[in-house]
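My questions all concern the structure below.
Removed: one protein chain of the complex. Kept in place: all other protein chains.
And now, chain A:
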């Protein structure tokens, strides 16, 4: 439904006099998208087989692994803000991102040698560290490489390529294990190969922002401030965005829980479970660009809020008893709409609300707030699930989201001027 609306709008706008400049994809964004695609093939292929490798081959005490994993999420969030800040202060987003991608590639090498709990835990920690470091500088680069009128669409292109990689990774691992049972090391080597190619594309084809700054300055009326201060980022608009993103993040139940509700309702066999992830990913990658375009035309805060309306609809859809497989498909599509309308758009919003020299910091702050809020949401929902049952828990969260959405929309309306 958003797709058709977006097309209708774009035709109207493009034909009008004095319309926005036509969209032209910056080579930097294409290159960053390809880097993300290759890196996601690398990381998702390993993520798909790691549980089996750990439990079946290494035979570790995996409950402890789950415990440690929660700590890594915390480390990753802290590192993210530090990396965004450093990237802004030193003005080298490309090389901060390179360090992040590089660390994850090094972790793949470590994986080949890991033979016990502590070595594997270290390898995973290094990988998370790398992921925490690279995200914000990369999104800051996208924000500045994009035409100001097409920021949402530019993020959409990047997120689409990223999601294609996330879908291809498990497929690659599956094909390898089908041909070579126990071929975990082949998966790891293939993953390493993709990580290196991604690193090469980043190093060779993505210019550092600083190199472009002379060109950008002409377009940017404000002279670039050399030193970033905390108050540059800590603006009323940014505080409002972080508050809204945080509150909505607290009401974002993890996909896994939603799938479990679906599974319980429709009683399908567990082997179909991964198809739910695939379905959401397909909806996401198909809708990432249309949602970005819609955000550029209709307003980014509106699309961000509309994405959460889709999430609310997904909750309701997962709870309804009628419709059978149709409710499952509906839930997946709505989840895809949610991701397409919020992930890249949030980065675009945070990037636009930050001053030029603080984009990576602003973006990392928004992403960290969302990550931490969702972590808390998942833990809290686990309690609620146990206390009142899955159906009622879902209903409570849906109700809270329905109450929070108008308030969030009102709060963001004030911040809109800066981002329209």
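Just so we're on the same page, contacts are C-beta pairs under 8 Å (C-beta built on N, C-alpha and C of every residue); 3 or more make two chains touch, one makes a residue touch a chain; residues count from 1.
Just so it is clear, contacts and distances are computed from a predicted model.
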Worksheet item: Considering the UniProt annotation of the chain absent from this complex, which name among "Serine phosphatase RsbU (Regulator of sigma subunit)", "Transketolase", "DsrE family protein" or "WD40-like Beta Propeller Repeat" applies?
Response: "WD40-like Beta Propeller Repeat"
Response to the item:
Touch with the missing chain holds, among A:48, A:247, A:262 or A:294, for A:48
Fill in: Residue in contact with the excluded chain [from A:101, A:184 or A:315]
A:184
Discussion item. Tell me which stretches of chain A touch the chain missing from the display.
Written reply: 48, 50-52, 54-70, 73, 115, 117-118, 170-171, 174, 176-186, 189-190, 192-194, 196-197, 200-201, 204-205, 254-257, 259-260, 269-271, 273-275, 278, 374-375, 377-379, 382-383, 385-387
